[in-house]
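Quick one: the structure is below, questions incoming.
Note that one protein chain of the assembly has been removed; the remaining protein chains are unaltered in position.
So that you can tell them apart, the chains are marked A and B in the order they are listed, and the count of residues begins at 1 in each.
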Amino acid sequence: MDAIILQILNGLDKGSAYALIALGLTLIFGTLGVVNFAHGALFMIGAFCAVTLQRLLSLSHEVVDETRTDFLGNPLKVEVPYLQDWLGAETAAAVISWSVPLAILFSIPIMIVVGVAMERGLIKHFYKRPHADQILVTFGLAIVLQEVIKYYFGANPIPTPAPEAFTGSFDFGALIGMDPYTIIYPYWRLVYFAFAMIIIAGVFAFLQFTTFGMVVRAGMADRETVGLLGINIDKRFTIMFAIAACVAGLAGVMYAPINAPNYHMGMDFLVLSFVVVVVGGMGSLPGAVAAGFLLGILESFASMAAVIDILPGINQIIIYLVAIIILLTRPRGLMGRKGVMEE
Amino acid sequence: MLGLGKKDFSLLMLVLVLTMLAPFILNPFPEGSGMAQFNAGYPDLMQRFVIFGIFAIGFNILFGLTGYLSFGHAAFLGVGSYAAIWMMKLVSLNVIPAMIMGVIFAGLFALVVGFISLRRSGIYFSILTLAFAQMSYALAYSVLTPITGGETGLQLKSTDNPILSNLAEGEIGRASLFGLDMRASIELEMGNWLFTLNMGYYVAAFVMLIAFYIAIRIFRSPFGVMLRAVKSNQNRMNYTGLNPRPYTLAAFVISGMYAGLAGGLMVAMDTQVGPERMFWTASGEVVLMTILGGVGTLIGPVLGAGLIKYMENIISKINSDILHTWFAFLPDGLEDLVVTLIYPFIGKGWHLTLGIVFMLVVIFLPGGLVEGGQRIARLFGKRRKSEDGSSAGKTTPAE
Partner (left out) sequence: MSKSKFTRRGLLKTGALGGAGLAMPTIFTGAVWADAHSGFTNAPQGDTVTLGFNVPQTGPYADEGADELRAYELAVEHLNGGGDGGMIPTFSSQTLDGTGILGKRVEYVTGDTQTKSDAARASARSMIEKDGAVMITGGSSSGVAVAVQALCQEAGIIFMAGLTHSNDTTGKDRKANGFRHFFNSYMSGAALAPVLANAYGTDRKAYHLTADYNWGYTTEEAITASTEAMGWETVNAVKTPLTQTDFSSYIAPVLQSGADVLVLNHYGGNMVNSLTNAVQFGLRDAQANGKNFEIVVPLYSRLMARGAGANVKGIFGSTNWHWSLTDAGSQAFVRSFGTKYGFPPSQAAHTCYVQTLLYADAVNRAGSFNPCAVAEALEGFEFDGLGNGPTLYRAEDHQCFKDVLVVKGKENPENEFDLLEIVEITPVDQVTYAPDHPQFGGAEASLGTCNPGA
C-alpha cells in the first residue's frame, strides 16, 4: 500500500513534466497545425534561463588570496560575486540560492521573445507546407538551438540547486499515520507539482473564460470560418505560440533543480512528450494532461523492483507498450478529435 | 529497356555510372593537398553512402508513395543486422545468405509491426511505429543482451566457427562473397591522386543498383499507382470498393525489407552490430534523409542520405589544427580570426552545421535537394531549349 502511494506521488511528479511539455505541444498542434520538433528545445532553454540567472547573480571579480594556492601552486584567485560586495556575504548567498524561483520572472520575457521570434521568423512560413517540411525545419532548429547552448555551457550537466528552504524532504508517511521513512518526498518536487497544476489551470482558465481564448478555441476548431468572420487569427496564433513557449520554458526552469540541466535534455524529453500528446489525443488539451499523468504514474509503477522481477525489462518499455495498447483500443488516443493529424 | 521508360532508364544509367565511378568522383582532390580533407572516396564512407541510400529508397517507397510516416524504421535495419551477423557467426561467412536472412527477418518483423500499426493513420501510425522501435532498442540494449550482445553489440570472434566455413582454430572470420574478401581493394595511383576500388563497395553498389531498379519498377507499376491513391485520398478508394490496407501493408513490408537489406549489408561491410542502430534518432535520420533529398522522388533519398553521411564523416573530422594549416597563408591575426569564426561549425560543431543545412534546404528548396537539381537543370534547360526542346529535366525523377 505505502509503496503504491509512493509511486503515485512519484508518478504525479514525472507526469507534471510530461503534461506541461505536452500541453504546449498540443497548443501548437491544435492552433497552428504545426509539428514542432523544437518544443523540447524550448524546455531546455527554460532550464538554461535558470542557469543563466544563477550565473548572472554570481558574476564575480577576482581577488588574489596570497595565503592559499591554486592547483598549480600559484596564489589562489578567489572569485567574489559583485553581489557579495553590495549586499554582504550572507544576503548574497541567500539571493543566489533563490536564482531558480527568480528565474521564473526572468524567463517569461525571454521565452516570449523566443516564441514570437520563432513563430514570426520561421514557423509562420510553414503553416501551409507539408508536415514533413515542418518536421525537418523544426528539427533543424532544435539542433541549432541545442548546439548553441552546448557551445556556451558545455555538454556536462550544470547543478542548479533549489533554494535552501526547499531542499530536503518531508515524511509524508508520518503525516498520514504511517511508520517514519515509509513515504519520503522532496519539498521541491511538491513545489513542482503544485506549480504544474497552477500553470495547467491557468492555461485552461485563459482559454475557457477570456474572449481571446474563445477565439483561439474557435480557431482550433475551424480556422477558415474564424478568418472569414474578419478576426485576425494570425496575430492570436503568434500569441498562442508565445504562451506555449512560456509553458515549456517555465516547466524547464522549475525542472532545473530536479535534474541538473544539460544541452540535450530537450531531445531526451521530446520523443516522450510526442508519445504523451498522441496518447492523449491530437488537439485535446485535457487529453494531453491526462496522458502525461497516466504515463508518469505507470512508468513509476513499472520501476518497482517487485514488478521488474516478474517482467524483466518492463521498466524499459512500459510507456511505449501502454501507448500501443491505448492507440489500438482508442483510435484517437484518450480524447482526440476526429480528423486531426490523421492524414 | 529493362521494362523502363526512357527517362527512368537514363536515370538508372546515370546512377549506374555514378556508383561505378564513385571512387573517382568522390576523390577529386590530390593527396596531401589541403582539400584532401573533403575527399569521400574511401571504402567505409562509400559503403555507407550506398547502404543508407538503400535504406532511404526503401523508406521512400512507404512514405513517398503512401504518405505513411514511419518513425521506427531503424528497428528493421537493426533486426536485419542482427539476423545477418548471427548467420555469419553460425552458418556461413558468405555475405549473400547473411543479407537474405537480414531481409527475411526484417520483412517478418515489418509484417507484424505493420499489421498492427496500419490500423491507424497519420500521426497515430507514426507513434505506433516509434513505440515498436523504441521497445526493440530498449530490449536489445538490456534484457536481450544474451542475443544482442547489449551495449557492446556483436562482432565476429575467434571462437565463432560457422559450419560452412573452414576457419583455422582461433582465426577470426571475414565477410566474403564466395571467397572474395569484402575488405580487398585495388589501389589506383595516378599522379598525386590515389583511388581505392574496394570489393565491398562494389558489392554494396551492385545491391543498391538492384534495389534502385526494383524501386523504379514499383513506382511505375499499377501497385505504385494504387499506393499513390492511398496518399491522395483514402476515402475515395474506400468508396470505390478498394481496401487500401493490403496495399499499404505490402508497401510497409517491402520498405521494411529494404531496411533489412541495408542492415544486412552493413554487417557484410563491417561485421559489427550495436543496438543504438535502432534508437529513435536513427529512425529520425532516415526521415530527414528522405525529406532532405526530396520526398516521393526516386533519387532524392539517396542524395539526402549522401549529404547527411558526408557531413557526419567529413565535417566532424576537421579540427582546429587543420583549419590553421588551411589559412596559414593569411597574416597571423587574420588567420586566428578566420579560424575562430569557422571553428564552431566544424569538428565537434558538425551537428550545428547539419542543423543549419536542414533549415536552409527546407526553407529555400521546398522539394529538397532534387528541387535544387531541377532548378539547375531548368537553368541549363532554358539555355539549351533553343537547340533541343526535350532535353530539360534529364534527371527529373518521379512526380
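Throughout what follows, a contact is a pair of C-beta atoms (placed from the backbone, for glycine too) under 8 Å apart; a residue touches a chain by one contact, two chains touch by 3 or more.
Computed from a predicted structure; not experimentally measured.
J.: For the chain that's not shown, point to the residue among A:His39, A:Arg189 or A:Arg236 touching it.
T.: Touches the omitted chain: A:Arg189.
J.: Which residue, B:Phe71, B:Tyr141 or B:Phe358, contacts the hidden chain when the whole complex is considered?
T.: Answer from the full complex: B:Tyr141 touches the omitted chain.
J.: Who touches the missing chain here, B:Ser10, B:Asn161 or B:Gln272?
T.: B:Gln272
J.: Name, in rising order, the residues on chain B that touch the hidden chain in the full complex.
T.: That gives, for chain B, the contact residues 30-32, 39, 42-45, 48, 138, 141-143, 145, 150-153, 155, 158-159, 170, 172, 174, 181, 183-192, 194, 196, 198, 266, 270-272, 274, 276-277, 312-313, 316-317, 319, 321, 347-348, 350-351.
J.: Touching the hidden chain in the full complex, which residues of chain A are there? Just list them.
T.: Per the touch rule, chain A residues meeting the hidden chain are 2-3, 6-7, 9-11, 13-14, 17, 68, 70-72, 76, 150, 154-159, 161, 167-169, 181-186, 188-189, 258-260, 262, 264-265, 268-269, 299-300, 303-305, 308, 312-313, 315-316.
Assume only the chains that are shown with their structure count from here on.
J.: Going by the contact rule at the top, pick out the chain A residues touching chain B in the complex.
T.: 35, 122, 125, 129-133, 135-137, 139-144, 146-148, 151, 267, 271, 274-275, 278-279, 282, 312-313, 316-317, 320-321, 323-324, 327-328, 331-333, 341-343
J.: What does chain B use to touch chain A in their complex?
T.: 63, 67, 69, 116, 119-124, 126-128, 130-132, 134-135, 138-139, 141-144, 280-281, 284, 287-288, 291-292, 295, 344, 349, 351-352, 354-359, 361-363, 366
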